[in-house]
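What you see is the complex with one protein chain gone and the rest in place.
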Amino acid sequence: MTDQNWSILIPEIFLFIWALFIFGLDLGIKRKNPKILGYSAMAGLTITGILLAIFNGGILFKGMFQSDQLAIFFKVIFIGSAFMAVGSSFDIASEKIRHHRGEYYGLILFSTVGMMFLSSASELITLYIGMELTTIPLYVLAAFYKDDKLSVEAGLKYLIVGAFSSAILLYGLSLLYGLTGTTDIVTMKINLSLVFLSYGKIGPGLILAMIMVIAGIGFKLALVPFHMWAPDVYQGAPTPITAFLSVGSKAAGVVAFARIFVNGLIAFASDVMKPLDWGIIVAILAAAAMILGNITALRQRNIKRMLAYSSIAQIGYVMVGMVAASELGIASVGYYMFIYLFANMGAFTIATIFNDKTGSDGIISYSGLSKTSPIFAAYMSIFLLSLAGIPPLGGFAAKYLVFAAGIQAGYTWLVIVALLTSVVSLYYYANIIKTMYFSAEEPTIKIHPSFPANLVLLISVIGIILFGIFPGPILDWALESAKIFAF
Amino acid sequence: MLQYLALASILFAIGIFGVLTRRNTIGILMSLELMFNAVNINLVTFNKYIGPDNLTGQIFATFVIVVAAAEAVVGLAIVLLLYRNWRGIEVDRINLMKW
Partner (left out) sequence: MFNTFFPILVLIVLATIIAIAMATVSVIFGRRTKGGAKGEPYESGIKPVGDTKERIPVKFYLIAILFIIFDIEVVFLYPWAVIYNKLGMFGFVEMLVFVVILMVGYFYILGKGALKWD
């Protein structure tokens, strides 16, 4: 029991207890003042962030839980996305979740704890537990509007697909365990290299394991061809939860992927393995995601579905950095997720506020928003342009880095596909802006977000512009975090 | 060892088949449980042959059991909501959203 640095677990423990506290508070205040729950959830997340800054760097439970730079980087993204999801939830129609506000916020916090565990996992069991702790609260949250058929349908679809994918992932993990005799990712890497050196090739078991793990995590990331659930779930679930799913849950999948593949199975991304390396499989999936996501997004009429397809495409861009499997690659993935956090959360927050006001998710109902609420139309334009990757916003720097990493690693064809599809994506993002600014219809709607939603929007806009013009600090940090993988 | 792994893979395949073909939501949840149990068989078998003094696989299996139960509970709760909203739990009736 030596070498136990318990203090690195403090942020997680604190957030967990705080979530229990919010559940209790909900019972205690008898729903008299629902706002206090939301504010206390935001306060809890802020305190967790501060604790994270104080207690970090260390290894616990013989390496099952480690708080390295990569984990910290992604934990900040998770806490940020949970903070923004809670902040934008103040505006959702209060009668829809009137009786369950405490559970709503508490479950978001539980899911965040799961993500934080996941990002710290350097071992398969912890990784699996973290992933399940992330998704099980999200099943409940997706079906949270109990009397809304769309929401229940979204919950059902998410549950079935999520459980199915985690079973496939588990089967792959069990094969990995069987082939290497360990669940520790670093030991696994060493054992696999030894096996490879002595036999000179990899067996079908390992290929099967890799495909199953890619499929399992691919479902969580909504990579093509495992993306079918995403649009339906995104459309049906409560909008802040959709935002949380598309940022937090995706970042969790990304970090799990990085831990397993870029660390544990890095030996099987090299040229020696061609055509059986995981790099080429993931590169093909990423290309498919970019093409299919962007093209299908063109014909969407519902803003949540459009953002769902856009997020499928975005994860394709992230995977370009991932297949590069270099220091720059991982750093660019981190930077991309960081900017994506601001842009996507911001766009979904506007969608939440708008839906609350008008009850509509149709893109057409945004027409003329610039005349009644010019500030929010401007915000939305900034978010969408950042998602499209227009300089000088953050999305441009992120895309640039990811493409640079891809070219550096020799995936030129993939980067060309990515460039072409980003041009396509500009069309549907610009279409919304055109609807907001140049529609002939007479606008009727004026939106007044509450204070927390305003705060979220402001943070997002500042984040996008600031880190777009000065990518330095975040990029340095991301590079630092990528150093934990020995390339 | 091979026969156990074969059993696990057959169970897993039956589970996948069930998830893809069942119309009844409860049936789908049962098939999912089958898949998780196939994984458990795999883990315990590997554990037995890798090293009896190392219990990682068995611990993993224990966690899988617990997580599968939690997932089943959430699934059953959602089935209850389905019944309330649709008066039935056949999945082919639940198709409001299509691409």
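Per-chain residue numbering starts at 1, and chain names A and B are given in the order in which the chains are listed.
One rule holds for everything that comes next: a contact is a pair of C-beta atoms (placed from the backbone, for glycine too) under 8 Å apart; a residue touches a chain by one contact, two chains touch by 3 or more.
Values in this document were obtained by computation on a predicted structure and should not be read as measured data.
Only one of the listed residues, B:A6, B:L20 or B:V73, touches the absent chain: B:V73.
Although one chain is not drawn, its touching partners on chain B can still be listed: residues 58-59, 62, 65-66, 69-70, 72-73, 76-77, 80.
Touching the omitted chain from chain A are residues 1, 20, 23-24, 27.
In the analysis below, only the chains that are shown with their structure count from here on.
Our note on geometry: chain A versus chain B, Cα centroid distance of 25 Å, whole angstroms. Residue ranges on chain B touching chain A, taken from their complex, read 12, 15-16, 19, 25, 28, 32, 35-36, 38-39, 42-43, 45-46, 50-51, 56-57, 59-60, 63-64, 67, 70-71, 74-75, 77-78, 81-82, 84-86, 91, 94-97, 99. Within the complex formed with chain B, the residues of chain A that make contact are 124-125, 128-129, 132, 136, 139-140, 143, 146-147, 149-150, 152-156, 159-160, 163-164, 166-168, 170-171, 174-175, 177-178, 181-183, 228, 231-232, 235-236, 296, 305.
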